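What you see is part of a larger complex, with each chain still in position.
Labels run A, B and C following the written order; every chain starts at residue 1.
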Amino acid sequence: MSDNIEVCTWAPDPDADPRTFAYTFGGQSPVVSVKPGTVIDSWSFDCFGGRVQSTSDMSTSVCDPRFLNPQTGPFYIEGAEPGDTLAVHFVSIEPRNTWGVSTTVPFFGALTSTGTTSTLQPALLERTWIYELDLQDRLVRYAAADTKFTAALPLDPMHGTVGVAPALGEVRSSLTPGDWGGNMDTPEMRAGVTCYLNVNVEGALFSFGDGHARQGEGETCGVAVECAMDTVLIVDLIKGQPTPWPRIESDDYIITTGSTKPLEDAFRIAHTQMVHWVSDLTGQSTIDSYQFVSQTALTPVANVVDTNYTMVAKVAKEHLGNVTVMNNMHARMRAKAAAWRAQNGRK
Amino acid sequence: MSDNIEVCTWAPDPDADPRTFAYTFGGQSPVVSVKPGTVIDSWSFDCFGGRVQSTSDMSTSVCDPRFLNPQTGPFYIEGAEPGDTLAVHFVSIEPRNTWGVSTTVPFFGALTSTGTTSTLQPALLERTWIYELDLQDRLVRYAAADTKFTAALPLDPMHGTVGVAPALGEVRSSLTPGDWGGNMDTPEMRAGVTCYLNVNVEGALFSFGDGHARQGEGETCGVAVECAMDTVLIVDLIKGQPTPWPRIESDDYIITTGSTKPLEDAFRIAHTQMVHWVSDLTGQSTIDSYQFVSQTALTPVANVVDTNYTMVAKVAKEHLGNVTVMNNMHARMRAKAAAWRAQNGRK
Amino acid sequence: MSDNIEVCTWAPDPDADPRTFAYTFGGQSPVVSVKPGTVIDSWSFDCFGGRVQSTSDMSTSVCDPRFLNPQTGPFYIEGAEPGDTLAVHFVSIEPRNTWGVSTTVPFFGALTSTGTTSTLQPALLERTWIYELDLQDRLVRYAAADTKFTAALPLDPMHGTVGVAPALGEVRSSLTPGDWGGNMDTPEMRAGVTCYLNVNVEGALFSFGDGHARQGEGETCGVAVECAMDTVLIVDLIKGQPTPWPRIESDDYIITTGSTKPLEDAFRIAHTQMVHWVSDLTGQSTIDSYQFVSQTALTPVANVVDTNYTMVAKVAKEHLGNVTVMNNMHARMRAKAAAWRAQNGRK
């Protein structure tokens, strides 16, 4: 297999005018066209476009609100048509630099009023924290600003934003998650998983960005440990099979997502999707699958801070018996990733 | 220490008229009075009062809706006053029988309309599933009703309902969670943890029930693998220190809860509580603690089915440094539990 | 009919210890027992128990949070049993004094974070406004505190809190609305209307309070123009007919209510109740009634500030054709009210 691995190395130009980057899903011309099965070896800016670099950089001062969360892409996937599913396997996700950044942003986050949960109260303090990323020891080093408290947290790199062009001709900000993926901000989106996205337009128009060195579940203050990412991924197609809401598969879990408000509706989406998926995989009736999922699902929050909130539901594959998920796409992509790594001397 | 362990063996009378049990938090006379530090060695009925025993027993036929989720208690804790915190350490939680039961209930659960998320659609099918509890191999054996699908799931016993009398003279159904605890339905409430509850009335009036052999996060269909439980727990007091919303401590995590609707508000409660708790423990300022919690919290859903929904936030103790939680109550209760087990030949 | 009008003049003792008043629905012994059809000629304290009397009285200083929103009652209605409906007709609702009071309360209200919509922001300013009630010209006179702005608003007296003992043995704070009525805070509850409440316990245990000289829809800051009220009402029973959620009938409208969170769920309750009620009254199928209600309902918000939010749905009787509502109870109570007024020289 390794002989014929197609590789695409299209990458953002770090010196380009940031206004030329993609800040939406949909509404963008593709940067390059790739065949299904291609390995994309690229990178992404952090959500601030690299402009917040020290604790004295306030994001609302140094960033233009129209140009937040730049995406790498969109990639046109040849042969992708509405009704297909795009599979995206993350081979590796590694911080490009040895620092990450987080901030509080006025009227943004879960524990403040916002533009939609609107109150008459003043904003919380705006502040920037710089984290040291220890790529050797796989640690994210936190230091409090007001006291001497420090902590070394596990490095767990992931992409907050992964998606395709939406349906109905919509163009959505890269700050928003929905059924096209987008800014789901779930720590499940780490290296080794495969993400399944519905194809809504010809070529799918896949983009990704918003790398996090780590985040808590919920991304409570609205900003994770943000960093530019070197990312290798493989794209492929499952023809003729739609995927109504984004799904993720890891070696151990099948995972569904739902993104809307209120949060219980995001929960309902993720869990109805899981009930139907488990029913399809195991042959159980819907009501049996509802019972089974009720006793087996893990349900971590993804985010409660974006313009839609995202919930995740996970069921361990070991409970499902001997099932074939998505035409065995994840296993095949795992194999291709291994081949590519071997071929390229990458770990 | 083992010399003077007080033990209370008050337990429900399995032959009593079930209408004499406690179905509320508050509004009940205590069954017994115990000193702080007492080991309570008791048991609880399942949520159906033992009336749903086979797949042909429909809960809406065999149960009186006024008598669901009977609680063991209330226990009067001597010296407990408003402004104190009650600590409840679960020494062991073990199914009394080798079977558990789950059901779907018309217009109850997360993936159906309900009495409050009210629609004009018909109810889902009512059905009962009986699970085999393999206490030796620590497995919960599921069998689908409509197909031959089966699964062996890990046994993970817990109590869905743990609480005290509410404030403001309120009396709340044992089906409801809130700041008094109650029907929180989180799988975190397993043996080995300590639960902290605010004392709202003299004597606290602690009760527990709703044993689950296991449940998924969210308890999606509204009913876990319900079973009667043999439960040993220790009660103690932290005088002069209130706990606005129930908290849990395990060997590895500090855990906060929030119970309300919509689900994002339950999230907000759990996370503001966690921000303040971490700030108190580590000395960090509120805004630093907000940042720290945003990168470290695990946030599994507890339930999205009860009259209030419950969210949980967890932070690993290892990230907090060398801190003393709740006057070291958990460690002391752990030690007492070990002493009691040694004294009584219990594992 | 006028010969045999029973009248009950039980009233609160203005000099009593306020802690002896009723602050809950349920959990209270009745103050008096009355026959169905009795005219109750009484009065109620304002929600602060009369303790906030000037712009320098801050409610959080002068009130004990355990003793807010005192209710007049409960009245035991002879013959009321679970499964019946209690009808309460408001003959007159008149301010007892020529002043009313409103306040902002820290972390209470729709445009601030609260104990359940919890954020890390500081509270809004606490302030008290005193309104002049011009009972002659039927005006409520407002004066801004920080500028010279004034306004004369229509007097529109109503009761924010009207209810009975809840089901399931629950006891609920008078600050909360639900299916037992309680703190619904809808301006529809004015003189001339009949309120229908489900009987959950023997005797119903009816109470009322929380007079408002007027309020906006939503009661946005959480506090209306609060005042003590002289209130005359008639209670009666519709035997053998339950009313799942409180309903109101005026000369021109039938009105349903729903109280829960999120607000769309309160809307769903009020509207499913209206669809079923219109279907019952007009003989339309459920789906036709759904269509009809969709084109005819008026849907003002009641409150978005209490521990549950309340929505109202109204349909004009003139659109329903010649229907008999609730056994013609409203018309009969209207007639009795007229007879009582004639007999007593009251307008």
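The working rule: contacts are C-beta pairs under 8 Å (C-beta built on N, C-alpha and C of every residue); 3 or more make two chains touch, one makes a residue touch a chain.
None of these values were measured; they are calculated from a predicted model.
The complex in this file is a homo-oligomer whose displayed part has 3 chains and whose full count of copies is 4.
Throughout what follows, only the chains that are shown with their structure count from here on.
Innermost chain of the displayed assembly, by C-alpha centre distance to the whole-protein C-alpha centre, is B.
Subunit A and subunit B carry the same sequence, and matching their CA atoms takes a turn of 180 degrees, rounded to a multiple of 5.
The geometric centre of subunit A is 49 Å away from that of subunit C, both derived from CA atoms.
Mean C-alpha positions place subunit A and subunit B at a centre distance of 34 Å.
Across the assembly, subunit B contributes 261-262, 268, 272, 275, 287, 290 as residues in contact with two or more other chains.
The touching residues of subunit B, counted against subunit A in their complex, run 102, 104, 109-111, 124-125, 127, 129, 140, 142, 144-147, 149, 151, 153, 214-225, 261-264, 267-268, 271-272, 275, 282-285, 287-288, 290-301, 304, 309, 311, 313, 319-321. Interface residues of subunit C, counted against subunit B in their complex, comprise 23-24, 26-27, 66, 115-120, 167-173, 175, 258, 260-262, 265, 268-269, 272, 275, 286-287, 290.
Chain contact summary for the complex, subunit A toward subunit C: residues 111-113, 117-124, 262.
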